[in-house]
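Read through the structure below, which is laid out as structure tokens, and then see the notes.
Only a single protein chain was left out; the remaining protein chains are all shown in position.
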Amino acid sequence: MLIEEPKTKIDRIRQQLYIVIYGTNTKAGKLFDIFLLIFILLSVLAVMLESVKEIDDNYHSILLSAEWFFTILFSIEYILRIFSTKKPWKYIFSFYGIIDLLAILPMYLSFFITGSNLLTSVRALRLLRLFRVLKLANFVGEATNLKSALKASRPKIIVFLFTVLIIAMVVGTLMFLIEGPEAGFTSIPRGIYWTVVTLTTVGFGDIYPITPFGQFLAMFVMITGYGIIAVPTGIVSAEFAKQKSANKEDKSTKSKTVCPVCDESGHKPDAQFCFNCGEKIKI
Amino acid sequence: MLIEEPKTKIDRIRQQLYIVIYGTNTKAGKLFDIFLLIFILLSVLAVMLESVKEIDDNYHSILLSAEWFFTILFSIEYILRIFSTKKPWKYIFSFYGIIDLLAILPMYLSFFITGSNLLTSVRALRLLRLFRVLKLANFVGEATNLKSALKASRPKIIVFLFTVLIIAMVVGTLMFLIEGPEAGFTSIPRGIYWTVVTLTTVGFGDIYPITPFGQFLAMFVMITGYGIIAVPTGIVSAEFAKQKSANKEDKSTKSKTVCPVCDESGHKPDAQFCFNCGEKIKI
Amino acid sequence: MLIEEPKTKIDRIRQQLYIVIYGTNTKAGKLFDIFLLIFILLSVLAVMLESVKEIDDNYHSILLSAEWFFTILFSIEYILRIFSTKKPWKYIFSFYGIIDLLAILPMYLSFFITGSNLLTSVRALRLLRLFRVLKLANFVGEATNLKSALKASRPKIIVFLFTVLIIAMVVGTLMFLIEGPEAGFTSIPRGIYWTVVTLTTVGFGDIYPITPFGQFLAMFVMITGYGIIAVPTGIVSAEFAKQKSANKEDKSTKSKTVCPVCDESGHKPDAQFCFNCGEKIKI
Partner (left out) sequence: MLIEEPKTKIDRIRQQLYIVIYGTNTKAGKLFDIFLLIFILLSVLAVMLESVKEIDDNYHSILLSAEWFFTILFSIEYILRIFSTKKPWKYIFSFYGIIDLLAILPMYLSFFITGSNLLTSVRALRLLRLFRVLKLANFVGEATNLKSALKASRPKIIVFLFTVLIIAMVVGTLMFLIEGPEAGFTSIPRGIYWTVVTLTTVGFGDIYPITPFGQFLAMFVMITGYGIIAVPTGIVSAEFAKQKSANKEDKSTKSKTVCPVCDESGHKPDAQFCFNCGEKIKI
């Protein structure tokens, strides 16, 4: 027989905090995440406005206050996150943990290094949390599909990218030798930069061939780029098509219960405890 | 037993007008829509020509007369549309109703605000009516397919766009910090603008990196952009492929009768009245 | 019983010529087409070289002689084509007939209009004949597949292009109103030109937005363009996938006999006469 250990009061507070801060399945947890997202958006906006000289000249003190307000808020949130979880180190070194730290650090660093506060716009990465909030809507299935389709096609895409880089190196060298510094191809790395710009069909036009032979090679590169754009698209399309049929089979057997503590889904319909973290599923 | 209410003469005129103006299944209705489209095209052409300085200098009065002619015509049509329908408010606040109003308003506003008449080229949106006229041909099925394929892939595309925007914010900030104002990255919003221009492989070339590290980051962004262009394509491709097979099953059971009043299709083969608006299907 | 009509000598010559000039299944016919293609390529090359000022200055007389040589050759071929076919008017007004005429006309016109001889490079279109020669290889199946896949997706693509054009008109007007002549948006047609350049992700950079609001709208247009690039790709992909499975079923029942006179394929295995032109299949 399984006997639940008696919990101290601090443990209960900790778990309540955990469910609000990390969870998205209770009403309080949802509200917390929504307000967090709004604050992140506002703080990113403040940093952006500060970078525009005309606006910063007029409203510098307001923007700076706003930035400090959000930084202190996010610092409190960061401490609470460490306090409430059972495995603080796991959080600190997780993807989100590092981003959360990076989002507050530049502001404190600005005491020592001028201008570093602009780095706070790394906070935009915190908006990725949105996907956690969307977990409740049918968006989460889509995000998972996207992620697993990209994961499945990863080896193909790595082979592809590697081929692209080798092409870029060879063509970049040839263009450097053919065109020379007058046309802007001042070094092989710049030649490679031009090749990537061209192969990806971006085509800034800051560097372009001027000799007939260089233009001929450029045409060859462009048509190649045009042709190979088909490869990643084909890979991902085939992956999506495969997933689609796989999804159909899955749908019926999936349970929709989600653990309020660790957000794990896929529990058996009659499960009482989360198979991942051991907490009770229904509170 | 269902007894049709006796109709007054004005009711009959109203319904006849409705069938001609809104419907596309009678000969008169078709003719009305075709003439309307020609008039819209001509009026858009007049506005365009007026915006070209050399042409406007020579033919200003002719173009202005033409614009007023079309505006008055469209105003009469707008009033008739409100008069003939049973639910005028539904029309006024519908997508097409608002466009129809926007198409005539700027001309009248030009009495108060100079230059506002050029906004009449919003009339181009009225050309979307073309899709209603094409309903008769096999184009409509295609338009519906396109629409429902896009609708089905909407959540995936929103997740995708959101990811793109977060990437743009982070990369835009980094480029602003790396390149600085000399290279044109005068603020974070401009950095974001550059990132979107690059990620979408448009590459105007109005702003471009000049430092080696900036160019390295740019290469990374471009290859990423090249890779993720595959994602929406893959999504929509898979959706189309799915629809194709679904269509095969549907085709046999669909009835091709279309209500002359509300353009609703999908009636049962033996239906006498439109299931949507209650009007008789065969007049 | 079918009795073949006795043929006069000129009729026999005519038919022999027809098989050589129009057909690609006899050895002579194949050789004729290959030489024709080489001559077309050389003549196109001559016109191109003539357009390069540095080359034309030095070799004008040689290039001009070459052009006249090819023009007279193609004129003779044109007359023989008309002479040898049974339905000369059908040829004259066919796609290839018009191109063949356009390929020789500009040269004769150059007596009256200077410079019109450069139009002879329209001859490049004659290279499309290559597909007829390739009929013998397995290329023809692919060309047919490409053509029928594009044909099947035509209505969808028309709906798509039409939507793109309406977007271009509306956005072009807005950009003209927002940016004005200082940024290069001197008229609505130029605004439309810019929108198409941006929406198709070409991005020349000859015109680009400079106001913050214009850049914001531009970002919106670019992401839209990025998204809708998926639509035609998805359409064509689905079409190809469909064809692929259809092909599998077809392959076994197709006969590979090709009529030497009219190039029609798909005859019954035991057919004696071409079902299309009535000529004997095996000579």
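Points to keep in mind about this one:
Letters A, B and C name the chains as they come in the text, with residue numbers starting at 1 for each one.
To be clear about the criterion, contacts are C-beta pairs under 8 Å (C-beta built on N, C-alpha and C of every residue); 3 or more make two chains touch, one makes a residue touch a chain.
This is a predicted model, so every value here is computed, not measured.
In terms of the touch definition stated at the top, the absent chain reaches A, B, C within the entire complex.
The chain that is not drawn here is touched, among residues C:97, C:155, C:205 or C:227, by C:205. When the whole complex is considered, the residue among C:47, C:174 or C:222 that touches the unshown chain is C:47. Residue positions on chain C in contact with the hidden chain: 44, 47-48, 51-53, 118-119, 121-122, 124-125, 127-128, 130-131, 134, 137-139, 142-143, 145-146, 149-150, 157, 161, 164, 189-190, 192-193, 196-197, 199-206, 229, 232-233, 235-237, 239-241, 243-244, in rising order. One chain of the complex is left out; on chain B, the residues touching it are 201-205, 233, 237.
For chain A, the list of residues touching the undisplayed chain reads 155-156, 158-160, 162, 166, 169-170, 173, 176-177, 186-189, 192, 198, 201-205, 208, 212, 215-216, 218-219, 222-223, 225-227, 229-231, 233-235, 237-238, 241-242.
Following the convention adopted for this analysis, only the chains that are shown with their structure count from here on.
In terms of residue-numbered contacts, A-B and B-C present the same interface, as over half of their contact pairs agree; the other options in A-C or B-C do not. Spacing of chain B relative to chain C, judged by their CA centroids, is 33 angstrom. If you average the Cα atoms of chain A and of chain C, the two centres end up 46 Å apart. Residue positions 189, 192, 201-205, 229, 233, 235, 237, 241 of chain B are each in touch with at least two other chains.
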